[in-house]
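Note that one protein chain is taken out, while the other chains of the complex remain in position.
Each chain carries a letter (A, B and C) given by its place in the written order, and its residues are counted from 1.
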Amino acid sequence: MSEQFKPNIVAFLCNWCTYAGADLAGTSRIQYPANVKIIRVMCSGRVNPLYVVNALQQGADGVLISGCHPGDCHYMEGNYYARRRLKLLKELLEFTGVDPRRFNMSWVSASEGHKWKEVVEKAVEDAIAAGPFDQFRRRQIGW
Amino acid sequence: MDLDKLRKTAAEVVSRDDVKYLIGWRRGTFGYRVAPHFIEDAAGVDELIFSPLCIANLANYLTLTEKLPVPRGQEADTRKVALLVKGCDSRAVAQLIVEKGIKREDVVVIGMPCPGMIDWKLLAERYPETDVAAEIGWKGEDFLLVRGEEEITIPRAEVLAEKCRLCRHPNPVLSDITIGEAVEPWAVAEDSGVAEIEAKETAERWDYWEEQFSKCIRCYSCRNACPLCYCEDCILDRLDPIWVNRAVNFSENTAFHLARAFHLAGRCVECGECERVCPVGIPLGKLNRKLARTVREEYGFEPGLDPEAEPFQASFKPDDPEEFIL
Amino acid sequence: MSAMLLNKEKWSEFIGKLSGKNLWAPAVQGEVKKYAPVAEGETVELDEGNTTVPPKALLFPQTETLYRFSTGKEELEFPGLDEEMVLLGVRPCDARAMALVENLFRWDFDDPYYLKRRELTTLIGLACNEPELNCFCPSMGGSPDSTEGLDILMTDLGESYLLETVTEKGKAIVEEMKDLLEEAPADALEQKEQLAKGAREKIRRGVDPDGVPEALPQLWEDPLWQRISAPCLGCGICTYLCPTCYCFDIQDEIEGSAGRRCRMWDSCMFAEYTKHTSGHNPRPTRRERTRNRINHKYSYFVDKFGVIACVGCGRCSTLCPVNIDLIDILRQVKAAQ
Partner (left out) sequence: MTEKPKLGVYVCHCGINISATVDVEAVSDYAQGLPNVVVARNYSYMCSDPGQLLIKDDIKEYGLNRVVVASCSPRMHEPTFRKALQEVGLNPYFLEMANIREQCSWVHQDREEATAKAKNLVDAAVAKVRMLEPLAPREVDAEPAALVIGAGIAGIQASLDIADAGFKVYLVEQSPSVGGRMAQLDKTFPTLDCSACILTPKMVDAANHPNIELLAYSEVEEVSGFVGNFEVKVRRKARYVDVSKCTGCGDCAEACRLANRFPNEFDEGMGKRSAIYLPFPQAVPAKYTIDPEKCLFLTRGRCGKSPKCVDACKPGAIDFEQKDEIVSFKVGAIIVATGFDVFDANKKPEYGYSDYPNVITGLEMERLVSASGPTGGEILVDNGEEKIVPKEIAFIQCVGSRDQSVGNEYCSRVCCMYTAKQAHLIKDKIPDATVKVYYIDVRAFGKGFEEFYDRVRREGIRYVRGNPSEIFKEGNKLVVKVEDTLTATPREDKFDLVVLAVGLTPRSDDRKIIDLLRLSQSPDRFLMEAHPKLRPVDTASDGIFLAGCCQGPKDIPDTVAQAKGAAASALIPLARGKVAIDAQVAEVIEETCRGCGFCVSICPYSAIELVTVNRMGNMVEVARVNEALCKGCGSCSAGCLSNSIQPRSFRDRQILPQIAALGGIE
C-alpha cells in the first residue's frame, strides 16, 4: 500500500474500561495515530456485530472493538457476550473474503493507557497492510 | 416407506379435536416438484406422500402462518398443528422451541426417519423433468424413478442432496409419533463446498462471493424459506433505522447476506432451504455451514438437538475461545 | 416486412458490429442465465431456454435513480438517459411483456424513465424452436414466434438465422448489417413456419384463460385462495422474475448531506407491500396477496387495458420453491366457477 494511505478506523469502546483507558492515555499524553475514531457505548456487549458490517459498508477501512478484561466487566458479563458474538462475525467476515486485518478486538482496562496506544497502533498497522476497503463502500455503488 | 401407515396415522391425527391441520407433502404439478400439503380433514390424507423429493422443511410454516386478528368476542384458535418432519426438520422444531417461536404443546410432531433426499436439479440433469409429476422412491441405498412402464435405478451418490451428504441427524430428534424404523446415520462427507472456499486466498474468497452476491435479486426467498427467520418485522426491511438499503447492488446485497448468515449463527440447523429456494443459485448454505461448524467445533454446540438448550448467542462460557482478542 | 438471412459464419462479425451499440445478450452466470453486456470482440452464443431474470430488468431496472439531491442545493440532479441499447435474443414472450407493460407506463401519466429507455432500445428477438417445460405462451395469446414488441425476429434455421424486420428500428439495423445479410429465399420462410409449428406442438402445458377474468370477481371469498396460498413463502420470486410485473416502491437513500430518490422493484407478495404507516395491512395474509396477484394479472389489468397481464413464459411456475403453479391455479379457478 502507498505510504500516504491513511486508513479510517471506527472503534467501539466500552465506557468503563477501554474508554476510560483511552482517556487515561490522553491525560498521560501518550501519543498515537489519529486514524481511530471512537464511538462510546456503555458496554462492549452493546456492540451489535452488524455495526461492524455497517461501518465497513459506510467506508471504514477497519473496525476496532474493545472492552473490559474477562471478569472485569462493569456489567459482569457483557464482554463475554461480545466475545462470543464477535468471534462468529470474525469467522464470517474472513470466510467471505474480508481481510481479517480489518477487524480487531481487544481487552483494555481503565488503567491500561499504554496498552490502548499499542492496540491503536496495531489496528492502524493492520488496516494499512489490508489497504483501502472501497469494494464494499455503500456510496461508491449505484451513484 | 410404509405409506399406508403414514396416511392412516395422519388421518387419525387430523381427526383429533385438538388438531387444526396437518402439514405434509403431496406430489407436485409436474416434473420432480413436491408441494407442501395442508390437510384439514381425513379426506386430504390420500394425497399425502413421503418420497425422496420431500426435501422442503415444513417447520417453516409453524411461524410463517400469520396470526390473524381475533374478532371481539371470539376465541383465538389455539389448536395444535401437526407436522411431518425429517431429521433436519425436527431440529428446526427443537430450535423453535428453544426460542419460544412455538410451544412444544402446540405441535404434534410426526417423525419420519430420513434415508436421504434427492436434489431434483441433479436428477433433472440426467433425466429431464416432464409435464407429469414423477414417481420416485427409495430402493435400498439408491433411488427408484418410475416413468410409466420403465423403472430407473439412480445411484444414491449421483443425486443425493448436498445437505443430506453432510447430514448428522437423519432421524428426528423429537417426535410424538414416529413412522418407520430409525435409519442408520451414514458416514458424513467432508464439507468440500466450505473447504474449497477456505482453501482460497482472502482476495479470491472476496471475488467468489462478490460474483455470488451480485446475482442476488433480493427476493427474500432465502429468508422466508428459513424456519428460523421468523421476525415479524425483519430489521433488513426496516426504514428506521436503515440497516440495509432497499437498493439492489453488490454492497447492499453483501450487507444483507452477511446479516442473514450472522443472525443464524448458532441457530441454523442446516436444513438447506435457503440455498434450495434461491432462484439465482447463490450457495447460501456454505455461509451457514461455515458458522455452524465453528460453533460445533470451537464451542461444542449443535443447535436444534435439545429443546431445553440455552440459546447459543444468548449464553457464554467463561472459557469461550478468545485467541483473536488483543 | 423484409426477411433476410444471416449465415452463421458471419455471426461473430454481426455481433461485432452490434456490440458497438451497447449490446446485451443472454449469458450464463453459474446456475443463472441473465442478460449481460457484450463487450467489443466478445461473441454471443444463443442457445435454447430463456433467462431467469427477464429483460424487463434493462428497461425497468430493479433499482433506478430518479434524481440526486444534497443539502443546501436547490436544483436536483437527473440521470442522463440517452444511451441506445440493443437487446439480442429476446424471447417473443418477454418482448410481448414489454409491450403489455408499456400500457401501464403510458396510462394516466407518461413515465419518462421507462418510455425513454424503451425508445432507446432495439429488441432483436429469437423465436423459440425448443419451448421449455412450463412454456404456455399460446394459452396467453402469444406464440413461440410472435413478433409483438420486437423490432426484429430471428429464427435459428441451423446453418443460418432468419431475420424478419418488424419495425423501422429493426429496418435500420438490418440496413446497417446488409452486407452481412442476404435476401431470405422462400424455402427459408417455409422452414421457419415448420419450426414454429413444431414448437407450438412441443408445448405440453397450457390452460385456456377463457372466462377467467369474468370468474375471478365471483371467487373473491372462495376457499381456493386459502388452499393455493397456504404453502406460499411470501417471497418475491414469482413477481420479480415475471416479465409483466412492474410494481415499484420509491425510497430516498441519504448519505450524510447527499442523497438520491430511487425507485425499486416491489412485490405484492411481500407483507409490507400494502402495510400502512398505521401498521394496518389491508392484505394481512398470503391469501389476500396471492389473490391479488392473480386478480391483477387476469382481471384488473384486463379491465383497464383489455388484455391479460401474463405472457405464459412459465417462470413463476418453474421457479416457485413450493410448486405454486400458475397453470394449476388457473385450472383451479376455472374449476371453481
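The working rule: a residue touches a chain if its C-beta (ideal position, glycine included) is under 8 Å from a C-beta of that chain, and two chains touch if they have at least 3 such contacts.
Quantities reported herein were computed from a predicted structural model and do not represent experimental measurements.
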item: For the chain not depicted, the shown chains it touches; value: A, B, C
item: Where the missing chain touches chain A, by residue; value: 8, 10, 15-17, 19-20, 22-23, 25-27, 29-34, 37-43, 45-49, 51, 54-60, 71-78, 81-82, 85, 109-111, 139
item: Chain not shown, touching residues in chain B; value: 67-72, 74, 76, 99-101, 230-235, 238, 240-243, 263, 310-311, 313-315
item: Contact set of chain C toward the excluded chain (per top definition); value: 71, 255-257, 279
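The rule we apply is simple: only the chains that are shown with their structure count from here on.
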item: Whole-Å gap separating chain B and chain C, where each centre is the average of the chain's CA atoms; value: 31
item: Inter-chain centre distance, chain A versus chain B - centres from mean C-alpha coordinates, in Å; value: 36
item: Contacts with two or more other chains, residues of chain A listed in rising order; value: 138, 142
item: Junction residues of chain C, two or more chains touched; value: 63, 262
item: In the complex with chain B, residue positions of chain A that touch it; value: 49-50, 53-54, 57, 70-71, 77, 80-81, 83-85, 87-100, 104-107, 118-119, 122, 135-138, 140-142
item: Contact footprint of chain A on chain B as seen in their complex; value: 197-198, 200, 202-210, 243, 245, 247, 249-252, 254-255, 258-259, 261-262, 265-266, 287, 290-291, 294-295, 298-299, 312-314, 316-318, 320-322, 324-326
item: In the complex with chain C, residue positions of chain B that touch it; value: 28-31, 33-38, 56, 60-61, 64, 66, 68-69, 128-131, 211-212, 215, 217-221, 223-225, 237, 239, 245-249, 276-277, 279-281
